[in-house]
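A single protein chain has been omitted from the complex, and every remaining protein chain is retained in its original position.
Showing chain A:
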Amino acid sequence: MKTCLVVDDSRVIRKVARRILENLQFEVLEAADGQEALDACKAAMPNAVLLDWNMPVMDGITFLKHLRKEQGGKDPIVVFCTTENDLSHITEALTEGASEYIMKPFDGDILEAKFQEVGLI
């Protein structure tokens, strides 16, 4: 079973994402900010990270930069999932090594299509 770390400061979003991902046969882990996510990754690298941008403590893009410097940190496939929907944010995310980008609001179809696009399912 593949693992996906859902990083979002909204409990509701994490719950929605968890339900969709569990239906897609993922084992789901949760983190409420970038620092929590980084700690989780150091403990065990997930196969995928679904990543919000704006969060307290550490935002998504900072987390991504740190993650890629960790040992094994280049392995997880990172998919942003955020309300930031302008080209400059998207381009920055791709430059830092995100594979896909979901603009909120999203639904199960979009998440599934994007995960298919990057070969996670």
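Quick note on the criterion: a contact is a pair of C-beta atoms (placed from the backbone, for glycine too) under 8 Å apart; a residue touches a chain by one contact, two chains touch by 3 or more; residues count from 1.
Throughout what follows, contacts and distances are computed from a predicted model.
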Quick one: find the hidden chain's UniProt protein name among "BMP family ABC transporter substrate-binding protein", "LmbE family protein", "Anti-sigma regulatory factor (Ser/Thr protein kinase)" or "protein-glutamate O-methyltransferase".
-> "protein-glutamate O-methyltransferase"
Pick out which of A:24, A:40, A:58 or A:90 touches the chain that's been left out of the picture.
-> A:90
State which residues belonging to chain A touch the missing partner chain.
-> 85-87, 90-91, 94, 100-103, 106, 109-110, 113-114, 117
